[in-house]
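A protein chain is absent from this complex, but the other protein chains hold their places.
Presenting chain A:
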Amino acid sequence: MITIKGLSKIFHTKDQDVRAVDDLSLNINKGEIYGVIGYSGAGKSTFIRLLNRLEDPTEGSILVDEQELTSLSKGKLRLARQEIGMIFQHFNLLWSRTVHDNIAFPLEIAGIPKAERQKRVDELIELVGLKGRGGSYPSQLSGGQKQRVGIARALANNPKVLLCDEATSALDPETTDSILDLLVDINEKLGLTIVLITHEMHVIRKICHQVAVMEEGKIVEQGEVLDVFLHPQKPVTKKFVDQVMGDPEKETSLQLIKDNYRSGEIIRLHFVGESTNQALISDLSRKFELDVNILHGKITQTQKGAYGTMFVQFDGDEKEVERAIEYIESTSVEVEVNPHV
């Protein structure tokens, strides 16, 4: 859907040239939710603004749905932009217009006749769950509702791509979740390709299929969200993963666990993908003559299944413990006996 090759953006300042985006290449498939994560100053904001040419690239090419964006004339670019929706951290609604008229704005720009506009706006208000609020002004809405208007507005002209520029960063955690749910819903219902940038790993974990980690204008790591969670390569990625997972080894001293639970075996279970659906713990205690004691852990859900680490204690006959471990090894759960401190 989106193919980016050798994309660079250099800002010239008085003292120096800043390479905000540096020779970046990337492929985003149709219907995917693609997350770009990075700390502020990593260049992700510039990156997403290059995708609809709110910034003009210094070098490189951007192909959106077979169309080369970088070479378009102003008129053609305007038409291309109508097929790329965008939502913003601070919503950027027109305060002088009602919710209804804000959503109608992109339709006015596209030259849709009034009767048709009316119908489309009503559909969109319904889609984003703002029924009955069409006559309100943005100042009468909460942050989450404002972003819903932003989303409805971005979807008005049936875009192929939705760009989300830190769309949830100004919202509280609960509202963030409801907006993310809405984005997933739209992605599934409309098959829309979504590109989002964020500094919150929580957002990536919750809705993205693919993730790219950005640092100093470059993508340092990318892949399926679960893979990146599982095997983070770069220190910056590890930091982001720890943001949601915590670092279990650091959080609780393993030594403390070992001191407190001297009998049986301490086992570390690593859940990846679907495995938690198997109800492993209750399986174990049903199939084997042993007590399973949960000591510490955290499991979290991603778009591709559950992910997390758990420490348990197996107490029982030595043979039985061994058989239980063999059993776990036959599942997709990774297991480590007596993990090192």
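Structure notes:
What we mean here is this: a residue touches a chain if its C-beta (ideal position, glycine included) is under 8 Å from a C-beta of that chain, and two chains touch if they have at least 3 such contacts; residues count from 1.
One rule holds for everything that comes next: contacts and distances are computed from a predicted model.
Not shown: a single chain whose UniProt protein name, out of "ATP synthase subunit a", "Sarcosine oxidase subunit gamma", "Alpha-L-glutamate ligase-related protein" or "ABC transporter permease", is "ABC transporter permease". The residue from A:P106, A:G144 or A:G217 that touches the chain not shown here is A:P106. Contact with the chain that does not appear here is found for just one residue of A:I37, A:L50 or A:L93, A:L93. Of the options A:R81, A:K160 or A:R268, the residue whose C-beta touches the omitted chain is A:R81. Contacts to the hidden chain, counted on chain A, fall at residues 52, 54, 77-82, 84, 86, 88, 90, 92-97, 105-106, 108-110, 137-139, 153, 157, 163.
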